[in-house]
Structures are given as structure tokens and as C-alpha cells.
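Yeah, one chain of the complex is gone here, protein chain that is, but the others are all in their spots.
Up next is subunit A:
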Amino acid sequence: MKNNLFIILILIISVSGLPFLLSGFGVDLATEIYIMAIFAMSLGLLMGFAGMVSLGHAAFFAIGAYTVAILGQFINNVYILILSAIIIAGLIALLTGSLFIRTSNFYFLMITLAFGQLLYALAWQLENWTGGADGMRVSATLDFGFGEIASPLAIYYLMGIAFIFVYILLKLFVNSPAGRIIKGIMENPSRMAALGYEVRVYKLLVYSLAGALAGFAGSLYGYFNMFVSPDLTYWKFSGEVMIMVIFGGVGTLIGPVLGAGLFIILQNFISSYTERWQLILGAILVLLVLVGKGGIIHWFGYFKEKFIIRKGTKNVETSKPIEEEREVIT
């Protein structure tokens, strides 16, 4: 619990303090990172807490973004738009999920991939609604009832607050009865059924929640980017967010956040030197997977074990460090 408050405090301090250190471009980049962090956390929830590896998660992000773009032409109300983005993405996740969760492992990966590609084709084909391959501008304005939020700094803080809000929400979720049960189902579904749990209900629950959150991230992205295109639901984008999760560390919440940050910074940094940034990013990914001990977040645990815990724990039971480490990283 102390650790949780500590992490949240660090997040609040960094979100509020960063603009004083960053240039205008840096603030923009950080804003994008917050949005992607929400998106990455939603996939991280699926992958690391429910064991459901989806390669079509961008579909829900795109649903959120397109909801703001399409509905925003008729209703310019930020509350209604973001709420409908969340609800539509969540509902579609619920409907498709009720079919998808019957599969597992590779089949789940393939069917979610196919779903993402299906939406990609739809976004491409339904030109009258989506603008087809050209994408469409977002005309809705960010106005919560006290004037339009237009300055990059204000948008930065808005996304920062949304990010911290989602982090706290997910933190509560993974420690709630339902969250613990979902983790138990990931580890041992047959035993969970034998203990009396409705395994499918929980899988559907977490899939819908992750879909709704991705929709939320997508709606924020629509407002931030002012433009949406079919690429948002292309499998490559789903793959990128999966890389963010793996970069940061599967099985934790803060891991995907760090992964999103590192990914976007590297992408911008390397691509300013060479067009072949993907080659370098790929090499880094390979290196991280091979020697990274399961993502950046685990370096902290490793570091702590090596340099901090070591001092006073010579006589402590073997079970103790495991527990402490786990508390840090979840």
C-alpha cells in the first residue's frame, strides 16, 4: 500500500513538474506518451493480468478515436463524445469478446488480429463516414464548459490527469476481488472453475474493461491529434502497443507506462537521425527480450534486490524478498 501511494505521488510530481523542464516539442511528446500509456496499460491488463494476448487491441483505440471524429460532426460536447467512445468500445468488446474468449493462446491472438483487420477494411471502405484511406479531421473541440482547451500545455495537463486517473483505477482493479480472481484464472483456469468461479464471465469482464479503456485512450487521441486514419486499427499499431507492454514489463501496470514512454521517445529520437528507425528499435527489442529480464520495470526490482535489500536481510526467510519484490512491481 505504501509503495502504491509512493508510485502515485511520483506520477503526480512528474506530470506536474515535467513542463518546466521540457521544450514545446517535449510537452507535445509527453502528452502523446500519456495517451499511449493509457492504451498500453489497457493491453497490459489483458496480457499481464489475464493472460489474453491480443493482436487487435488497436481496434478499440480506433473505435474511440473514430467515435469522436464521426459523432463530433454532429454533437460538439466533450462529455458525451468521450463517454460514448468508452461505451461503444466497451460494448463492441463485450459482444466480440463473448465469441473470442472461447478461444485461447494462438487462436485468441489470430481472431483478435482478424477483428482488427476487419475494422481496418471497414474504415477504409466506408468512405462516406470515415473518409476512407484519407482519414478524417476531428472537428469537435475540447470544451468542458469553461472555454476551449487549446494550448498545448492545457492539453498536456488534461491528458496527464486522465493518465493518473486510469492508473489509479487499474491499480484498484487489480487488487480488487475480481482483479485477483482474473489473475488466478490466468494461472489456473481449471482450478478456478473447480473452486466455483465463472471463468468466462471474468474473462469477458476484463476484455470489455480493456476495450473500454482503449476506447477512452483513442477518444483522447482524437482530440489530441485532431485527425484519425485507418492506420489506427491496422495490426502494426496493435503490434507497437504490444511492444510497449513487453518493453516495460508484462504483469505490471507501471511497466507498460514506462514502455510507452521509452518507445515513443526512441521512435522520435532515432527517427530524427535515420529513416531506418524501425531497424534500430527492432534490435533494441530483441536485446531487451533476450537480456532484459522481462522488461524495464524488472530492472528496478533487480536493482533493489542487489543493492538495497541485500544489506539487512541476511537472516530473513527466503520467502520474504519474493513478496517484497512482488509488491513493488504490481
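Following the convention adopted for this analysis, contacts are C-beta pairs under 8 Å (C-beta built on N, C-alpha and C of every residue); 3 or more make two chains touch, one makes a residue touch a chain; residues count from 1.
Here is the rule we go by: contacts and distances are computed from a predicted model.
Asker: One chain isn't displayed here; going by UniProt, is it "histidine kinase", "ABC transporter ATP-binding protein", "ATP synthase subunit a" or "SCO6045-like C-terminal domain-containing protein"?
Answerer: The missing chain's protein name, per its UniProt entry, is "ABC transporter ATP-binding protein".
Asker: Based on the whole complex, identify which of A:L21, A:A150, A:L169 or A:L287 touches the chain you can't see.
Answerer: Touching the chain that is not displayed is residue A:L169.
Asker: Of the listed residues A:M192, A:A214, A:L232 or A:I297, which contacts the missing chain in the full complex?
Answerer: Final answer for the missing-chain contact: A:M192.
Asker: Even though one chain is hidden, which residues of subunit A still touch it in the full complex?
Answerer: Missing-chain contacts on subunit A: residues 169, 172-173, 175-181, 184, 187-188, 190-199, 205, 317-320, 322-323.
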